[in-house]
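Below you'll find the structure, written out as structure tokens, and then a few comments.
Heads up, one of the protein chains got dropped from this complex, but the rest are sitting where they should.
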Amino acid sequence: MKNGVAITGMGIISSIGDTVEDNLHALRSEIGGISRIEHVDTRKRDEIMVGEIKKTNDELINMLGLDTINSFSRTAMLGAIAAKEAIHNAGITDAITSRTGFISGTSVGGMDTTEKHYLDYTNTDTYHRYIEAQHAGFTTQSISKYLGIRGYVSTISTACSSAANAIMLGARMIEAGQLDRVIVGGTDALSKFTINGFGTLMILSDDVCTPFDEHRKGLNLGEAAAYLVLESDQMVAQENKKVLARVNGWANTNDAFHQTASSSNGEGAYLAMKEALEVAQLDHSQIDYVNAHGTATPNNDLSEGIALTRIFGDQVPVFSSTKAYTGHTLAAAGSVEAVFSILSMQEEIIFPNLNFETKMEACPITPQTKLSSQAVKTVLSNSFGFGGNCSTLIFKKQ
Amino acid sequence: MADLQLELKEKIIEQLSLEDIEVSDIDDNDPLFGDGLGLDSIDALELIVLLEKDYGIKLKDPKEGKAIFESIGVMAAYIENNRTK
């Protein structure tokens, strides 16, 4: 088994909690964060359920201690909150002086501010400071500036696999010795743009989502940010760091089938899992838990289910989708679920796939439905996005 | 009915950007999907919006579209029977 890259810190804010500790508490309590929308001004309010963080932008500004006049979008603020926790958790006080990088995934970036002020920009200059938020990279810029990171800063936008790809890139750069330390993850806030976009695809559920269930009706959109701190073994040794877990397998492949839908045989997902196992130098039988992408759309869950059976045969490991807790947090999903994967190993528990009742007829696999205690040494986590983008990460216990 | 079929052909060509196709290329009984006009699942979602916007017909489940969008003829008959505007 490959040793992999050390994870020394993590941070998260999602609809089930503002910190890693709060998220763990909610996961343990088997309480999801799916509700009606409060903070986005949309006429879809009563038609859908979402994983919304119940904090106003002003509350987020206070949490970060920003000036009242600032150019932070909600996406950037969520990102800064989670990244700050990750850095603190890793015991870092000198972010600027080391060869520290920042890699963030986002899908729509500052769209939440763009859609709010777009029609006013020409009438008044009050909001001109937000114009730049239309560039997704500006979200990352805001966060990196807040953190004081000035060197390698990049943004990945591959829709719903963005954060997974950010973690993968960070691990590769550490492994190649290009960085000593890197903060990796993703952030996305709910916006009218994504709510209506997914609405046009008719894949939003009007109730709490039910991943891998025969009667699943679609996904719940969510908002979140989560980041990991990755460090080279040299840094870990030098600073005598506590290692939470390691990233030791990764792969990104393309389904090359359709712009948004997954292929019926889950080819892209299959290839991503297969390649990630090869990178990790693990046999599929060595995976203890799979944190599935499991969005609860009819198309994704069937395609992913079939890919899982192609990899694992009739020995599919314990698996669950945690999206019934958080909703589908789009670009952040990969890092949100990375944090959950690490917690699963640390706490030796499997988080349940809430709301599951009936097996899918076309692929009769059963996710974990109750919280259970068991030793977890390896976790495989999937994240798939539009454009056929398929990513798999493998984490192992230190 | 013939008017509605012609209207549908024009709308479909415009809405789905079928630049190289003329109204006369589409037979009333040609399948719209697969071997016929070659439309795909994204087009099906576009047609669902067209039903709602122009004829006041709201489909809840995209699966319903499969039968309705079989051909121009079938689609026109469905609209005749269900339109609210």
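As written, the chain order gives the labels A and B, with residue 1 at the start of each chain.
Heads up, the rule we're going with is that a residue touches a chain if its C-beta (ideal position, glycine included) is under 8 Å from a C-beta of that chain, and two chains touch if they have at least 3 such contacts.
Methods note: contacts and distances are computed from a predicted model.
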Listed names "Fumarate reductase/succinate dehydrogenase flavoprotein subunit", "ATPase", "Branched-chain amino acid transport system permease protein" or "Beta-ketoacyl synthase-like protein", with the criterion being the UniProt name of the chain not displayed: "Beta-ketoacyl synthase-like protein"
Touching residue (missing chain; options A:M1, A:I61 or A:I131): A:I131
Which residue of A:D255, A:D288 or A:E337 touches the chain not shown here: A:D255
Sole residue of B:K53, B:K66 or B:R83 that reaches the chain not shown, by the stated touch rule: B:K53
Listed residues A:G249, A:G268, A:G327 or A:P352, member touching the removed chain: A:G268
Residue among A:K2, A:H39, A:R172 or A:K217 touching the omitted chain: A:R172
Residues from subunit A at the interface with the omitted partner, ascending: 42-44, 107, 109, 111, 114-115, 118-119, 121-122, 125, 128-129, 131-132, 134-138, 140-141, 144-145, 149-159, 165, 169, 172-173, 176, 178, 192-193, 196-201, 251-260, 267-268, 271, 385-389
On subunit B, residues whose C-beta touches the chain left out of the figure: 15-20, 38, 42, 45-46, 49, 52-53
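Convention: only the chains that are shown with their structure count from here on.
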Centre-of-Cα separation between subunit B and subunit A, whole angstrom: 38
Subunit B contact footprint on subunit A (complex, rising order): 200-202, 258-261
Touching residues (chain side subunit B, partner subunit A) in the complex: 40-42, 45, 48-49, 61-62
